[in-house]
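Note that this complex is displayed minus one protein chain, with the remaining chains in position.
We just call them A and B in the order they show up, numbering each chain from 1.
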Amino acid sequence: MSIRHGLLALLSGGPRYGYQLRVEFEASTGATWPLNIGQVYTTLSRLERDGLVAPGGADEQGRAVYTITEAGREELERWFSTPVAQTDRPRDELAIKIAMAVAGDVDVAEVIQTQRVATMRALQELTRAKRAATAGLARRLVLDAQIFKAEAEQRWLDHCEAVSKEKTS
Amino acid sequence: MSAFRAALRISRRDALRAKGRTALIMVMIGLPVLVITAMFTGSATTNVTMREKLGSVLGAADARIVTRPFRTRVEQNPDGTGIGQPSAKRRERPWTPGEIGALLPGRLLRYQANVVEARLADGFDRVDVMEADLRDPMTGGMRRLVEGRFATAPGEVTVSPELVDRGVRIGDTITVWRPDRTVRVVGVAEHPNRPGVLEMVALPEGLLPHQNDGNDSGWLIDTAAPVQWSDVRRLNKAGLAVQSRAVIESSDAVSSGPMDMHRLVQVGVSVLLVVTETVLLAGPAFAVGLRRRRRELAVIAAQGASARQLKAIVLADGLVLGGAAALLGGRSGSAPGC
């Protein structure tokens, strides 16, 4: 799930307060997905329950600081190295993933490439289905819609790669 | 071979497509060729000297006596060209063989020449007419009988091979306009140094009316001794022009040698200049549009053309354009000489 991993990604950069996480999450994703602070704390407590983060002290006003655990780092790595499925994307997880990768110290190119290969596979399958679907214009056009979507994603990945390369060099 | 055909096809089409470039190249190459051929044709035409033509003009005769409309003193070059004569108040009566014989003794043979319009298969055309009795040995060498026989009666003619090519056959009749007559073809006779001429040969007054009007007419004469320049001047004084074998042969001999040498050098230098000009112009001419060509050549190379075949294509360009330009230039250059 994207908020979970998003917060983990932010914490991999160092310990942070709940409020800080909200601000940084919104900054990374360009406020495309506004978070309310309650959502942040609910997510953090679930992460704590799963042993992926640990609370560590509080500031003068009594707010808790969270730190990523070893298990949390492993989970984060797994997430980054797994492509997002073409289907079932409640909150564009891919976009969040790339945004987090760019904000953090992960190899963005690698993340992009992993995703690219997966999307291409989906595209190949769609094309194969389209070639097989000789009957029915409607079916073909639906497949075309998915092809265009997948293609748009591929293009966006190319774009991410080009832009992130520009930024780092 | 089919590769070269393909190359020629590309060049030809490109030449047609890029008309501006083609025109430029044609002009750049064609112009010098035009100049050079015009020059050559000019010199070639004048180079057929009177001496080379002697056979067709004089046959075996010693001289040709040309009558004039008047009997005033004639001015002429030794070779019988450049005839001039002050006109008189009225026309003289025609010369008679007796009068000629009194001025220059010898055997005479009447001749006349003119141009008529004759009806050919494809319409009227101008046809040269020569009238002389070709059976007489004095005319030996003037015309060569190819087929049939020479004219033996008025209204009979031999025709030149060119007329045969135009559809005239032995046994045909030809309608002539001005003078209105019909003549019958009895043979084919060839002019020794005018291969393309349309010509009919008849007996004197067998086709033309009697001429004494400044058109070509007179007598061939067979004299005991060669006709000298002094004889020519004497006849000139009486109002006759003369082409004398002896005079022409000797005058040619003295004047032609060094003249030709000089001319040769002149022609050589001009040729060199024109060739240099062509080379200098041809390069830039072909460079026109080369950038566009280069892409095309790259495509052809990708299709598997070897370096040699690519060269052949560029060469074909030169062949098509240069060839067409040279042909065009050559043709218009030689046109005035025909």
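In this text, a residue touches a chain if its C-beta (ideal position, glycine included) is under 8 Å from a C-beta of that chain, and two chains touch if they have at least 3 such contacts.
To be clear about the criterion, contacts and distances are computed from a predicted model.
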Its UniProt record identifies the chain omitted here, from "CutS_1 protein", "Acyl-CoA dehydrogenase family protein", "Sarcosine oxidase, gamma subunit family" or "ATP-binding cassette domain-containing protein", as "ATP-binding cassette domain-containing protein"
Contacts of the unshown chain among the visible ones are A, B
Touch with the omitted chain, as defined above, among B:212, B:250, B:309 or B:332: B:309
Where the complex has a chain not shown, which of A:20, A:67 or A:113 is the residue touching it? A:113
Write the list of chain A residues that the hidden chain touches. 81, 83, 110, 113-114, 116-121, 123-127, 131, 147-148, 150-151, 154-155, 158, 161-162
Note that chain B touches the chain not displayed via residues 1-3, 5-6, 9-10, 13-14, 16-17, 295-296, 299-307, 309
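Here is the rule we go by: only the chains that are shown with their structure count from here on.
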Using the average of all C-alpha atoms in each chain as its centre, how far is it in Å between chain A and chain B? 97
